[in-house]
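Have a look at this one before I ask anything.
Every protein chain but one is kept in place in this view of the complex.
Chain naming follows the written order as A, B and C, and within any one chain the residues start at number 1.
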Amino acid sequence: MKSLLLIMVGAVFVNNFVLARFLGLCPFLGVSKKVETALGMGMAVTFVMVVASACTWLLQYLVLTPFNLDYLQTIAFILVIATLVQMVEMIVRKSSPVLYQSLGIFLPLITTNCAVLGLAVLNIQRNYSFVQSLVFAFGAALGFTLAMVLYAGLRERLTLCPVPRIFRGTPIELITAGLLALAFMGFAGLVPN
Amino acid sequence: MIQPSFPGGTHPPGHKTATADARSEICPLPAELVIPLAQHVGAPALPCVTAGQWVARGQLVGRANGFVSVPVHASTSGLVTAVEPRPHPCGADLPAVVLQPDGADTWADEYQKQSFHVLSVEAMLERIREAGVVGMGGAAFPTHVKLDPPQGKVIDTVIVNAVECEPWLTADRRVLLEQTEKVLTGLEILQEISGADHAYIGLEDNQPDVARLLAPHCQKRGIGLAVLPTKYPQGAERQLIYAVTGRRVPARGLPMDVGVLVQNVGTIAALTDAVTRGRPLIERMVTISGPAVVRPQNLRVRIGTPVAHLLEHCGVTEEPAMVILGGPMMGSAQHTPAVPVVRGTSGVLAFRRQDLPTTTAGPCVRCGRCVNACPMNLQPTFIADFARRDELELAERFAARNCIECGSCSFICPANIPLVQSIRYAKGAILARRRRI
Amino acid sequence: MMAAVICLGSLGFVAALLLGMAARRFAVTVDPRQVALMDILAGANCGACGFPGCDAYARALVAGTAKPDLCRPGGAETLKRIATILGVAVTERPPQIAVVRCQGDLQHARLKYAYQGLQDCRAAQKLARGPKLCPAGCLGLGSCVQHCPFDALAIDSRGLAMVNRSRCTGCGLCVTICPRQVLALAPANETIHVLCNNRESSARVKSYCNAGCLGCRLCVRTAPESFVMDSFLAKVRYGYGEPSTMAEAIARCPHHCILNLDEQGNNQTLPTPHSVRERSTP
Partner (left out) sequence: MEPRTPLLIVSPSPHLHAGLTTRGMMGAVLLALLPAAATSIYLFGLPALRVLLICVVGSVAMEALWQKVADQPITVRDGSAALTGLLVAFNLPASSPWWLSLLGAALAIVVGKQVFGGLGHNPFNPALVARIVLLISFPSAMTHWTAPQPGRFLADAISAATPLSESQSAVMLTGHLPQHIIGFSSRYLLGNMPGCLGEVSALALLLGALFLLWWGVISWHIPISYLGTVTLLSGAFWLIDPSRYPHPAFHLVSGGLMLGACYMATDLVTSPLTSRGMLLFGCGCGLFTVLIRLFGSYPEGVAFSILLMNAVTPLIDRYVVPRPFGMDRSRELA
């Protein structure tokens, strides 16, 4: 139980996927204009991450390892993740057109999102059990959502600022993201790796 | 009893000593009276006199145009020289009856003073309407409309607003001190009309002498005397109701929704005159004060007297840089001293250049003082920010329309940002958009 | 090798099966025309069409609740393409451009009061109807400049709004923003305009400003086919009249309020705007 909690805290704060591992930066920068969208994206990523880590874990230990097909890991995982994301996209589109509209082109981005693939690979590398990998996935997704929402809040405030012309747009957003990552560095060592 | 106080609020300096304790005087008639036909909220009155016609004091010069409208009367006897657009306190030139006083000051027809008890409620309301009584605290809303709530609304409490929280102004105080009996009678009339069981006089604790004067009267008549801790804007209707009764008026509602009727002291005095003597509202108490005025005082001024005449009468130290009608917190600066005193004018303040804040607006440092000062619990800095960038949806979500424009936020803002102006703009734009859609 | 093929093959098959089922179950139909329209519209999200953004306008177009000629920045080209996609016939409307109809700077126009407050025309207009005596004159606080999505407006050295005619797309946003309707849309190919917006009588205009249209009808008498009167304000009948007679009318205007503008919005009738000022200042 304690180890699960540590995995969770570690994934949310210490080794935050976005701010410490720098994975999934594309949606982080792309879908964080508004807090609501960021939250929606976080939810979508959470769903994809948890389901993907379950599927890839099963795939790894039921198919790839028994048949000595470990070298197929990357391609097999990508296949599974891509399918999942496609399905999420269809479901979101049907059930919540507003969310779909605001997520825009970024939903398909999860397909090739390194955060999801990285998570699946890390699960295997760290020899996590099935439950552990689920907790890790949930923690990572939570950390991702947290980073997204914090950053979206900051960006909403940035739109009110008279930023000097040369820093307007992406430069100031990257500086802000950098400062946010700096703040997260304080968590270093909080949980033994 | 610990009274609840409204949230927020500020403590602007009072500046009331110059005019608070001197008896009011009668202002001499000017050479020309300009009586605007729009002196109230609602449709302007329709002129019923023409140039060259002689009118008596109190004679009708403008007929009410609809239910939410009141008639306008001649403030003195004299010759109508024109009915034309003239500078109006709102800033534009609006139709007004221009009157040249003949000095005789002859009344049209004097009513016999009679007790209001013999009159029916309808008759009293009719007299109030005929006399053109409007809210004299500044809003100028027709009183007969306020006294005639729609079916289903029950008024159980009447509050006399004697708070006068604006700096410099002491007109209501003088009315209360000099016409105590009139105000108390008026309160009885109000109770009679509205059927309210409870009556209060709301007063701030910076006027202990008035409280002492009123205490025996109130005790005799069963009127509650609510002496409230001094805080701006105590005189705002919603804030006063909360401070006196603990009831919160719904943001989109009116005081009648919580069974309360609030009337300003001056209004009540005018209403008594209207009901008991049938006298129209042609004169009111006005505080003439401010750093640029030599002899600050309270004057009983005929409606339509140009501000320039008042300033001349009281003397100005130098050419004033700013002339304000009303108080310094919510009053409006005038572009010309030719504007007349209207029914809602509680004060005329003149400032020299050196009395005005000179600092320019800086960036908001997010100190949160405006949030703490807002008596409506809003976040002025955000609303103003949204307004400046025309994000009306966001401004509305932050309840921009609840703003009562009391000025507490701008008053306190260390960066001197004109928050109220931005919010006022947002309110107007939101309403305009609503009307369009 | 075989195992890999089988493994990936079956994985692919399962994935395809799932996706196929999902596609059925959660099918959403989108009008392909809407997608096509989104590509055509200007994409500035200026809101001139009255819809919140190009996307909303595209949806309204497909739904048939909006007219196809509302995208002003896109101009005639966009209109044509929208019409092709929607399959409707439209009449072409000439491109338009915004004109600032006021020359009442501080040298020419009287102030009503000294304004202190927010640098925003609409906010200033609410204070005693604006700081300029003329109720139709440009306040020069730049609300139009702040809102122009194409950076085509500026406050010039005289303190009046100025249209950069090469940048203006005629979206008309400034026209709705200006609280005094100083800005108006005019055909883009026209360069001669009456730069005054006050319909009041000459006595009133003279008391406000000495660069305003007096309603003297000199221009109408000189070039009757090119100018008309709107109350006491002369207006150009765009597209009519000879340039030579118009030039004569320009020369005869006593307050010099008919101007021939160049691309930057400067006067090209006279050598410089400066000389206008010198001539008309008493």
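Definition applied: a residue touches a chain if its C-beta (ideal position, glycine included) is under 8 Å from a C-beta of that chain, and two chains touch if they have at least 3 such contacts.
No experiment lies behind these values; they were computed from the predicted model shown.
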{"item": "In the full complex, displayed partners of the excluded chain", "value": "A, B, C"}
{"item": "Per the touch definition above, residue among B:Asn161, B:Gln207 or B:Ser410 touching the missing chain", "value": "B:Ser410"}
{"item": "Absent-chain interface as seen on chain B, which is shown", "value": "6-7, 10, 12-13, 167, 238, 242, 248-253, 319-324, 328-337, 351, 353, 356-357, 359, 362-369, 371-372, 375-379, 381-382, 396-399, 401-402, 405, 407-408, 410-416, 418, 420-421, 424"}
{"item": "Chain not shown, touching residues in chain A", "value": "35, 149-151, 153-154, 156-158, 160-164, 167, 171-172, 175-176, 179-180, 182-191"}
{"item": "Footprint left on chain C by the chain that the document does not show", "value": "106-118, 123, 127-128, 131, 209-210"}
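The rule is short, and it goes like this: only the chains that are shown with their structure count from here on.
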{"item": "Inter-chain centre distance, chain B versus chain C - centres from mean C-alpha coordinates, in Å", "value": "42"}
{"item": "Separation of chain A from chain B, taking each centre as the mean of its C-alpha atoms, in whole Å", "value": "60"}
{"item": "Interface hub residues of chain B, defined as touching at least two other chains", "value": "none"}
{"item": "Numbers and ranges of chain A residues touching at least 2 other chains", "value": "none"}
{"item": "Residue ranges of chain C in contact with chain A within the complex", "value": "3-4, 7-8, 11-12, 15, 18-19, 22-23, 25-28, 55"}
{"item": "Complex contact set, residues of chain A against chain C", "value": "59, 63-64, 67-69, 72, 75-76, 79-80, 82-83, 86-87, 90-91, 93-95, 97, 101"}
{"item": "Chain B-touching residues of chain C, taken from the complex the two chains share", "value": "112-113, 117-118, 120, 122-123, 126-129, 147"}
